[in-house]
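The complex appears here minus one protein chain, its other protein chains still in place.
Right, chain A next:
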Amino acid sequence: MKFRAKIVDGACLNHFTRVSNMIAKLAKTCTLRISPDKLNFILSDKLANGGVSMWCELEQENFFSEFQMEGVSRENNEIYLELTSENLARALKTAQNARALKIKLTNKHFPCLTVSVDLLSVSSSSRIVTHDIPIKVIPRKLWKDLQEPVVPHPDVSIYLPVLKIMKSVVEKMKNISSHLVIEANLNGELNLKIETELVCVTTHFKDLGNPPSASEDASQDRNPEQMAEVHLEIRKLLQFLVGQQVNPTKALCNIVSNKMVHFDLLHEDVSLQYFIPALS
């Protein structure tokens, strides 16, 4: 098993750093999947995560000037590693004005992802900072649980409002209730609702727009005013929103009534899918 890659472009480095920061906010521990064309950050929907799952994908050639990998075997040319997301984010923090960044799989006493940052110091001499991030190699028999989630056909698909506004609304709702209802219709309307004994609060977002639907028949049958709703734990929704420091290039929300919400975002060329299950 081998992996080594290098980033030399400043913009690519900053983008990669932003991605790792986002992952660190979304998942404490995650799986890094390395394949010839892509890198994926994966969180599978285990009970420990409260059923939340995440699939983040980036094309390696958009970031790395050099990229070599050799998977577990020729038929299974992939590597799955488990790591603590914060460790990667912290290592990349030192790479802010770096000349180059190298990542490789090593085995120093224990398996590591070694991140070397080539810094240009004041005196124009080069300094290299090395981080050894402990990782766990995930055996092939567990790979089946870490595949790209199949997105069930949604009842409603809608573009999200500005995430910062959504986050501030949800943060305030957290003070009143531990769960909320997210609902949307094919008329570009999305509502966030909480209800307690004393008070009901609903925030309405309008004119959001719905993407053209994949299946014509389904959307023609559905009354555009009709809301599809899911009951969610506020904490899980807030964790997702807090992870989005920058407003994405594209943000879509797919609702499967009473089952789950699927957030489909694009941060420039990095795609993020985040699934939150309905409250049981």
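A few remarks follow.
Criterion: a contact is a pair of C-beta atoms (placed from the backbone, for glycine too) under 8 Å apart; a residue touches a chain by one contact, two chains touch by 3 or more; residues count from 1.
Throughout what follows, contacts and distances are computed from a predicted model.
Think of the chain that is not pictured: of "Small ribosomal subunit protein mS29", "Guanine nucleotide-binding protein subunit beta-5 isoform X1", "Succinate dehydrogenase assembly factor 4, mitochondrial" or "Cell cycle checkpoint protein RAD1", UniProt labels it "Cell cycle checkpoint protein RAD1".
The chain that is not drawn here is touched, among residues A:S178, A:T202 or A:N247, by A:T202. For the chain left out of this panel, the touching residue among A:C12, A:V151 or A:V169 is A:V169. Where chain A meets the chain that is not shown, the touching residues are 161-162, 165, 169, 172-173, 175-176, 197-206.
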